[in-house]
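Okay, handing you the structure first.
For this view, one protein chain was removed and the others were kept in their places.
Right after this comes chain A.
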Amino acid sequence: MRVAEAWRVALEALRANRLRSMLTMLGVVIGVAAVVALVAIGTGTKNQIENQVEGLGSNLLIVVPGRLEAGAAPTSSPLTLDDVEAVNRIVGDRSRVAVTISSGEAVRAGSRTGFASMQGVLETTPTVFVRRLDRGAYLTRTDVSTGRRVVVLGAGVARDLFGDRDPIGRQITIGGVRFRVVGTFEQLGQSLGVDRDGEVHVPVTAAQRLLGTERIDGLAIRAPDRERIGELSAAVVAALTDRHPDTDFSAVTQEQILGVLGDILGVLTGVLAAIAGISLLVGGVGVSNIMLVSVRERTKEIGLRKAVGARPRDIGVQFLLEAVLLTTTGGILGMLLGGTTALLVDRFTPVPAALTWWSMALAFGVSAAVGIVFGVVPAQRAGRLDPVVALRTE
């Protein structure tokens, strides 16, 4: 009953000072909106990157020369196709092993020119990674063994060189050497910041001849199941180290990549939320300030209420509710603002954003807590006012 009255009075007080209430709320609104929007962007980015890593294929093991450490110098690869044969024997299924040697090359078809990331690969690429063709066929085992000059175009390259025309069977040059187009990839977009549509795939043997090398950059293995990844990784690294004692080899799994990226993005999201939290705190200080003003303005009312029987607690609860009402209203508005901002960002900018219920609940809970924490001091001050002194105030 008394609480109902306290609610009514708190609501009335906020309505009576509408403009001031709004301005006070603004701090909380912005703080909560910032928390919700920034957490949404952090979460969206994390989801996107996870999808991209998972989209590469499943149970992948990527083996490269050198150490995977921050600050480690890039190592030139000693790997050749003979090493791949050795790895094939360990894996026991050549369709599960892919290789790559890559190089940026100028491409041309007729009068149209462009630039592509040439990937020298085995015919196994589509069975190791997820790569879907739009038209034609992928490279064959014969293409690789004979070093045939055939090429599968990324969607972007195909568009640059051929527009809407069908490129299958046509000639292009890569680094000045003629290749015949046998297929095109489906559009893939970016993954991990790399434009996958700018790739062209050629047989690794043809690429090696073009580049004048026997080397490959690295290899990828698709393990038959998750449990065998660790075992396989150790065996492959041991075999390669045996063949090249002077070189370190590193094997990373998708899970490790996801783990590292997830950690980084988790920290980033946390930092963003903390920065936003500070603005929420500033909003809370504003609330405290206004509540003290409100107590001072309504000293007489407090005195009168006490004179007719209000206990210190009744007065305290009234002002505490006023503060909480102020911050939770701000919190709800902030959630709406932050949520809307996140949706707009997700829709109209390249930055992904994903709203999470926990961030909304957290922001709302925090705004209520801010009201309580920053309302307590003014509320106590109001509750303790001496009625005689309060009534005398003019």
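Following the convention adopted for this analysis, contacts are C-beta pairs under 8 Å (C-beta built on N, C-alpha and C of every residue); 3 or more make two chains touch, one makes a residue touch a chain; residues count from 1.
Following the convention adopted for this analysis, contacts and distances are computed from a predicted model.
Not every chain of the complex appears here, and the one that does not is recorded in UniProt as "ABC transporter ATP-binding protein", selected from "Ring-1,2-phenylacetyl-CoA epoxidase subunit PaaA", "3-methyl-2-oxobutanoate dehydrogenase (2-methylpropanoyl-transferring)", "ABC transporter ATP-binding protein" or "Cysteine synthase". The residue from A:Arg165, A:Arg178 or A:Lys300 that touches the chain not shown here is A:Lys300. Only one residue from A:Asp134, A:Asp217, A:Asp314 or A:Asp346 touches the chain missing from this view: A:Asp314.
Within the full complex, the residue among A:Arg2, A:Arg89 or A:Arg226 touching the omitted chain is A:Arg2.
Seen from chain A, the chain kept out of the figure touches residues 1-2, 4-5, 12, 16, 300-301, 303-314, 386-388, 391.
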